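The complex appears here without one of its protein chains, the remainder shown in place.
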Amino acid sequence: MIDFTPSENDEKAFERARSAALVCRKYARHYDENEHEMAPESLPETEEFDASHPEVPPPGDGDSSYPVRMMRLTMINYWGDYTVRLHRETGGLGNAALSAAGTEEQRQKWGDLCLAMAITEPGCGSDPSRVSTSAVLDEETNEWILNGEKIFVTTGIRADAVVLWATLDKSAGRGGIKSFLVEKGTAGFEVPHKEKKLGIRADDTAAYVFRDCRIPRENLLGGDETVAKKDSGGFRGVMKTFNMTRPLTAAMGLGLAEAALDFTRDQLREAGVEIDYSAGLGTQMAAAEKFIRLESIWEASCLTTLQAAWLAGEGKPNNMESSVSKGHAGSAVRAITQGCIEILGAMGISRDYLLEKWTRDCRITDIYEGTGEIQRLIIARGLLDYTRADLN
Amino acid sequence: MIDFTPSENDEKAFERARSAALVCRKYARHYDENEHEMAPESLPETEEFDASHPEVPPPGDGDSSYPVRMMRLTMINYWGDYTVRLHRETGGLGNAALSAAGTEEQRQKWGDLCLAMAITEPGCGSDPSRVSTSAVLDEETNEWILNGEKIFVTTGIRADAVVLWATLDKSAGRGGIKSFLVEKGTAGFEVPHKEKKLGIRADDTAAYVFRDCRIPRENLLGGDETVAKKDSGGFRGVMKTFNMTRPLTAAMGLGLAEAALDFTRDQLREAGVEIDYSAGLGTQMAAAEKFIRLESIWEASCLTTLQAAWLAGEGKPNNMESSVSKGHAGSAVRAITQGCIEILGAMGISRDYLLEKWTRDCRITDIYEGTGEIQRLIIARGLLDYTRADLN
Amino acid sequence: MISFGMTEEQELVRDTMREFARDELRPHGRECDENSSIPDELLQSVWDLGLTSTQIPAAYGGGDEPRSMVTNAILLEELAHGDPALALAVVAPSQFANAILDQGTEAQKKKYLPLFCTERFHAASLAIVEPGPLSEPLAPRTVAEAKDDGWVLSGSKSFVVLGDRASHFLVVARTEDGVGAFILDRDAEGLTISAPELNMGLKGVSTARLDLERVAVASEDRLGGEAGCDVGAIVNGSRVAQCALLLGLSRAVLEYCIPYSKDRVAFDEPISKKQSIAFRLAEMHMECEAMRNLVWRAASCLEQGRDATREARLARTYVNEKSVWVADNGIQVLGGHGFIREHPVEMWFRHARTLSVVEGAAAL
Partner (left out) sequence: MISFGMTEEQELVRDTMREFARDELRPHGRECDENSSIPDELLQSVWDLGLTSTQIPAAYGGGDEPRSMVTNAILLEELAHGDPALALAVVAPSQFANAILDQGTEAQKKKYLPLFCTERFHAASLAIVEPGPLSEPLAPRTVAEAKDDGWVLSGSKSFVVLGDRASHFLVVARTEDGVGAFILDRDAEGLTISAPELNMGLKGVSTARLDLERVAVASEDRLGGEAGCDVGAIVNGSRVAQCALLLGLSRAVLEYCIPYSKDRVAFDEPISKKQSIAFRLAEMHMECEAMRNLVWRAASCLEQGRDATREARLARTYVNEKSVWVADNGIQVLGGHGFIREHPVEMWFRHARTLSVVEGAAAL
């Protein structure tokens, strides 16, 4: 039955997350201004917080409400800050890929590590089929030999290992692309530098270089049989993870945008501007009307993201919905954070407040995990019943 | 020197045009509701008006200020109504084509007639290179034989004759397209019906059919030598006229949008909503803020259109500027008229007022004379230094 | 628990209504618009489905079926997907009936609800919108003066749906201490009904203007009696209902544009292969999905009996803007064909533009 009231247990979890988020937010500015520093494993307040805020038991993994709850929790965490956490999450995007496409043994062996995912290359941007990092099997030693460069690797510095996209045969396009598990410290695997960015500065985004990097044969994600599968085990596996990661990245941005809205609402109240949901254009102040519009965009985007997660929880296909969620949120967070700055004026661009930071941070939403343009391509193909070849 | 003050003489002409426009506006609703009727050659008030409002002498044809004045006068005429005039203009788009691409004799012979221009075909829309109406020369009789269908022919009913786009050789694409002068009543030239439209209903937009329609050889616009010119006398000729017709169609739409703004301003005043150009979002009413934004869009679009005309007057190239003017106005008038409806509410959609009509009428601006998409193509090619083949 | 899943019953409603709207409404849309009228038989044929009566308790002669605002929103989306104007007309009686059902006194329910449980189509209307600019539902210029024996109403109303055939009107007016709704008989002394008004869209749906010159209303004809009623709740319901209609309309535009753009060739390929068209279709779809979620959320809020002022306003703000955006861009996708009346898109645009600025035109 269509319903939008969280369960009591979820509400408790959200409440706890909000309190934690407010603690983290105290450190947000510091790690933005000090890009080179890495946010700590856990904050000074953590012990006391955990003592005073008992964990709220999550629903079982099988529980279909799990993804929706996780989605909303993600928003709340990012509402606090993009990067800083009481306990830093151990998982990276690669962990999602592992659980989606990894073999049982692989999940056993790599599951507890923080796994980054390396897709983008200097020359390929949002078009994964152009991956040129190569993987060649050395039959004698039973090793894969990896060569290539990767950029925009999220949590690339912190990660213990990486899920690397490489191609066995460039001419095969998507068909040739597989994912490989590569541990840090493996000879030939360099982590040159942390990128300097507009936003999410505390977050580590790294560039990797692989030079004749050798890894054991069994590090092919999904195992040998995926090699056979043309078009495309590795790729489909990752696409599958994308169905969850697209709404997740949407949720991250929406958390930041929600923070911007809450801040703006408070400031308007302080300035004595009333937000009246019954008033029309002739009796409502311009600032309030603008705010309501931004709020409606956020609400729409939030629900669309929860819907994509709900479908996943129901085990229903959500490829279109995931792109709708990501595409919508990408535009939404740009409009919302910038609209808040317009409403508040000079205050909005002062680094004495976090609004300008949220604006910079959430600008990534419409870019990574497939730009807004890519999401529109995916949606349009679905609507028009076109293949990748028909429309690109 | 950069200056935006009209000459005294121009101001007089604009003032007179405004008075005339207000007379015409009285008939606007009638001819919108009675689509089948044709607005009269001249209105009952005409004689008295002319008597009391002496003509304002226009600058000489050579005068570089002529196009700008004409552009502004067009806005004012359409500000009154899209179609109704004290004296109906005799010229159609075809007349522009004639004076731009016609031979001396042709200008002599056809100049005084009202010439429509027939470009669009059921299958071709905004892509003139797909024109499939054929023209074949019968050497024996020295006649062109025309076959094909045309739609959206502006002033198609009223016109005495038409400048018809037809191809001598479809395989030659643009190169094969020429323009022909065809008189009404010529055997094989049928005018089936007047189209029923969303707006500009008083305006006649016809569909033509040509079945083995024979016209004298000398009716080829520009004369025989244009046949030789591959890519493309006829086409270039028309493109040349487009450089003036694009800003002109922009001006038509902007006149309607200006009427919408003036009406809305008056209504806001009556409702006691003040428009304060110094006030910010915290002290300005939402309706007023929305209005100022719409006004700024109109102002920007108006100036851009005048600029394209000014360049023409100076004999400077204005292809890019013409497309900027048309493309900008196309979006602008949609945003402005619809924004006015949002501001005024239910009043905006009542046929007791003209706002809803102006909204319907100006919706054509972004469609005819090359859709907004076509204008963007032209501009992008210019920016990227791309040919038609590079970008379409 | 947060869920986007329809009940089996809701899926059934969706499917039957979609089919009905496709077969019974869509074919008549253009004709009704050009003739500025809807044939009685058409209204009757929908009436026979019992959309209004089934949800009225048996005590008042109704079908006694449970009423779900979410289900009704789904129903409205589908009807509007067939034709927005016809959809508006056929559900019009519910505006009045639901207001009585939700906020009427026992006596008012006994008196008025049975009217909607008859064989024949019966109309009664809400009167919220007022002539003139910037009309606001909760700040009416129409005044209700308290008289010892009741009320006296003075003012004007506009866009009263089916006002030409309505037996009664529920008129919103300002009172000493707030806003109230008053039940008027169409023959009430001092009430002038001028119909039909001429509007940009929804032409098939006749709307009337009411002029009230010191119209006397007995105190028992104030909705909710002594206690009065919550006019805001009526407005919220109608806002969400209108959003549901605009959603159905938007989907109709998108689904018309998809095959059109695949057939239409320019520069040697279907325009659907141009990113400028394909991306717009994608955005239309994104907006339809987003609109639906806002509608469902506000509807479920009403269904749970919570104050939906904020939710209804957010839905209205978003849906009004986006549905008109979708229709306007539908015209652009069709180009010249979007501007002529051989295709329905220009009509849907006028419907959207109209429905998005009025209030109290539908109910959940």
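As written, the chains take the letters A, B and C, and residue 1 is the first residue of each chain.
As a convention for this text, a contact is a pair of C-beta atoms (placed from the backbone, for glycine too) under 8 Å apart; a residue touches a chain by one contact, two chains touch by 3 or more.
Since the model is a prediction, treat every value here as computed from it, not as a measurement.
J.: Taking the entire complex into account, which one of A:R16, A:R246 or A:R334 touches the absent chain?
T.: Answering carefully, the residue with contact to the hidden chain is A:R334.
J.: Check the options A:M1, A:L137 or A:I367 and report the residue that touches the missing chain.
T.: Counting the whole complex, the residue in contact with the absent chain is A:I367.
J.: Which residue among A:L73, A:I151, A:A332 or A:L383 touches the omitted chain?
T.: A:I151
J.: What chain B residues would touch the chain not displayed?
T.: 1-7, 10, 65, 68, 277-283, 292-293, 295-297, 299-301, 303-304, 306-307, 310-311, 314, 320-321, 324, 327-328, 373, 375-377, 379-380, 383-384, 386, 390-391
J.: Under the stated touch rule, tell me which residues of chain C contact the chain that is not displayed.
T.: Given the touch definition above, chain C has residues 274-276, 279 touching the missing chain.
J.: Which residues does chain A use to touch the chain missing from this display?
T.: Answer for chain A: residues 120, 123-127, 129-130, 151-152, 195-199, 267-268, 270-271, 273, 287, 334, 338, 341-352, 356, 359-360, 363-364, 366-368, 371-373, 376, 392 touch the chain left out.
In the analysis below, only the chains that are shown with their structure count from here on.
J.: Could you put a whole-Å number on the gap between the CA centroids of chain A and chain B?
T.: 49
J.: What whole-number Å value describes the gap between the mean CA coordinates of chain A and chain C?
T.: 40
J.: Two-or-more-chain contact residues of chain A, please, as numbers and ranges.
T.: 280-283
J.: Could you say which residues in chain C touch two or more other chains, in rising order?
T.: 133-135 - these are the residues of chain C that touch more than one other chain.
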